[in-house]
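One structure is given here, and the rest of the page talks about it.
All protein chains but one are shown in place.
Read from first to last, the chains carry the letters A, B and C; within each, the first residue is number 1.
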Amino acid sequence: MTLIVESGYDFWNPIIWLIAFAVVMVIVYFFRRRGEGKYKKGEDQAQIFLCGEEVPGAEQRQVRGGNAYWGFLETLKEYYDGIVRPHTGIVNDYVVWFIAVVAISAIILFVVELVG
Amino acid sequence: MATLIGHSSILIIAVPLLIAFLTPLIGMASKKARNAVVIVSLAFVAFLVFALARDVILNGIHIYTLGATFPGLTIPEGTMVPVRIILEVDGVSVFMGIIVAIVSLVAVIYSLSAMKGETGQNRFYTLLLLMVGGTFGMVFTGDLFNLFVFLEITSISGAALIAFRTRFADSQEGGFKYIVVSAIASLMILFAIGLLYAQYNLLNIGALAAAIQYTMLDRIALVILISAFVMKLGGVPMHMWLSDTYSVAPVSITVLLIAASQASMYALMRICFTLYGVTLDLAVVGWIIIAIGILSMFIGVTMAVRQTDITRLIAYNCVCEAGFMLVGLGVGLAVLGDVTALRTYGTAAISGAIFHVINHALFEGLLFLVAGAIFYRIGTRDLNQMGGLGHTMKFTAMFFLLGALASSGIPPFNGFASKILIYESVYQFNPILTIIGIFVSIITLAVFVKAFFSAFTGASLPKYEDIKEVPKSMIAAMTILAVIIIIFGLFPGLVVDWIVRPATDALVGQTSYINAIVGVIP
Amino acid sequence: MTETLIGNFPFVAAVVLMGIALYILIFRRNLIKIVMGITILSSSVNLFLVTLGYRAGGIAPIYTDAPEGPMVLPVVQALTLTNIVIAVATSALILSLVIRIYRHTGSLDSKKSRRMKG
Partner (left out) sequence: MSKIVRTVANQLMAFVLVFGLYVIMHGHVTPGGGFQGGAIIASGVVMLIVAFGSGQIKKFLRERRLSLVESSGALLFILIAFAGIGTVFFYNFLVGSRIFGGIPPTGSNPGDVWTGGVIPVMNLAVGLKVTAGLSAAVLALALFSSGEEMEE
């Protein structure tokens, strides 16, 4: 009983989830074992293949953090241009944002009061 | 033992302060003795917090009046109102106290080896203990002005700690931004406290809550208080200081800064639920908080995607997680007046938000500690410089993966347990909020996949081939957090029943908080 | 009208001071001026608090050789004193940080000395 989190709509019990996860893992293991026998360590099969070209060293091969998600950032370039511009890093702007939030929430609070 | 628990609420605040001023004296004699004293005292404080938590959850609200003839004397004879500084510890307070206790212990254990090479360690531990004492004070006090004082203690010592490594220019800038933002926020809070004091001549939260009328001045005070505390906890659009400070502080301090931010979150809850309660314009204020929360989630996570500095990436993720809490809290606040809605999903939303507070402190703390471990070994935070670290830093990589999965809400870790509470309850309030939340969670996973793959996987780079695993005390600190994350993930029901539910009841039940101070109103 | 204005003059002064402080904090990029802005903001809050406690014709709330008559509220004065102490600590800390920033970046401009953005 106490192992269950009730959300008023549904419940969440990680123990059940873990059991289901274990069952799936067993099935996956069976699939995996079928292919395991053909794999031979130490042969060419285990080497990197790059269209027959010479494989570059580790420094060149590594995908750097700055290159990851290049496509995502490039597609959403307009959004990011807009969103990065306010992040100026100037301490004065931080104060401006604070005052803006105070002002906007005060206006919302009073406008709703007047209307309703 | 009963006496100890009776005095424990003040001891939890006073022992760190006492040890803080003792450390320079001990540190002049012996470094080892100083470290031992700091750790033992914080362990003692953690023990007291747990004992107090048990007592509060079993026996109800705990009152401590400083300087009175006995602790429960809130209103002395001949006065009509509470006059002394009163500590009032209820379910939410001990909940936050547990977070601070765990986090401070972890931070000190981590600092033992992380700060070994630094100069002026005596001052470091003094400031650290001051900050811990201040954070405890923020969550235990029942007095608005006292809240301000402890907030300032936390801010000042926090800023000094952020800028502690004077050789880095970034750290100085981070400390400067933190103290400027904190000073403005706290002064505006003091102004709002003045507005409240002008009308009711009261500073005690419970007594003030009994008297509050929600006049025009109260509204102005409410807006200022909410905005200032949201700024202190890093809600969009006032989150920009957060990435600048979290990323440059020594990581053990960043973990404490997270706890301090959560203490601001606690103050926000206190203001909204206990101080104003049902008198305020619930739907409007609730929606303002929800809007800030949604913005925080969305902007936080999208900014995190493009970061190449690992600590900045995690800091933006902190903004995103704070958004989840704000959404849960806002939904709970919006339906506070509606009894049926509150019972069907309102309390679940608040529980989810509160549960997420402790989960947030745990997994973001773990992620920051891992980032600090990387910085400790390779001397850079730039993801473009990293790669293949998982070959040599196996434990660190495991811990990062654990924190990342918990943070993105992957079952069976603790982040999922609290996020599902928020999703399902918020869905009944407004389905769009849940859809945004799930979307944000997916991008969070993407963010951490990027960080994990560019830092830990890949062929081991020649320049990092002789990198070793970090020292034992850092591993130990990370292990503590990791173990708690796994336990919370496997048994979320127990955690919710033992500490989260009492905290939710304490937040929703405003009258019991008031009655503990002013007595039962006939 | 004029009487209420004169009676509320300290409040007006506090608000004007706050406006000046916020103006400085928003539009002045010099780090030292930002520190001054924070100090002025602190003073405006102090002025506001002390004014709250004023009662017409009140004397200082000290019983040592006190003349007869009403006294002003001492609580807000205690709050103000605490705030003054905190403000001293804050400005000392900020000034030392400003000096260090200047050493590292060679600039006192909040835009030129910034290293982190985005």
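In this section, a contact is a pair of C-beta atoms (placed from the backbone, for glycine too) under 8 Å apart; a residue touches a chain by one contact, two chains touch by 3 or more.
Nothing here was measured: the structure is a model prediction, and the numbers come from that model.
Contacts of the undrawn chain with the visible chains, over the full complex, involve B, C. Set against the missing chain, the residues B:Gly120, B:Pro431, B:Pro462 or B:Gly519 yield one that touches it, B:Gly120.
Against the chain not shown here, chain B presents residues 7, 10-11, 14, 17-18, 20-22, 24-25, 28, 64-71, 119-120, 122, 126.
Along chain C, the points of touch with the absent chain fall at residues 60, 62-68, 81, 84-85, 88, 92, 95-96, 99.
Assume only the chains that are shown with their structure count from here on.
Taken as a contact graph, the chains are fully connected, with every chain touching every other chain. In this structure, the chain pairs B-C and A-B differ in their number of contacting C-beta pairs, and the larger number is found at A-B. Note on chain placement: the centre of chain A and the centre of chain C lie 44 Å apart, centres being C-alpha means. With centres set at the average Cα position, the gap from chain B to chain C is 28 Å. A separation of 23 Å divides the Cα centre of chain A from that of chain B.
Counting only residues that touch two or more partner chains, chain C has 25, 34, 114-116, 118. For chain B, the set of residues that touch two or more other chains comprises 176, 180, 184, 244, 303, 306.
By the touch criterion given at the top, residues 84, 87-92, 95-96, 99 of chain A touch chain C in their complex.
Listed in rising order, the residues of chain A touching chain B in the complex are 1-10, 12-15, 17-18, 21, 57-59, 61-66, 68-69, 72-73, 76, 79-80, 83-84, 86-89, 91, 93-95, 97-98, 100-102, 105-106, 108-110, 112-113.
For chain C in complex with chain B, the touching residues are 18, 25, 31, 34, 38, 41-42, 45, 48-49, 52, 73, 75-76, 79, 82-83, 86, 89-90, 93-94, 97-98, 100-101, 104-105, 113-116, 118.
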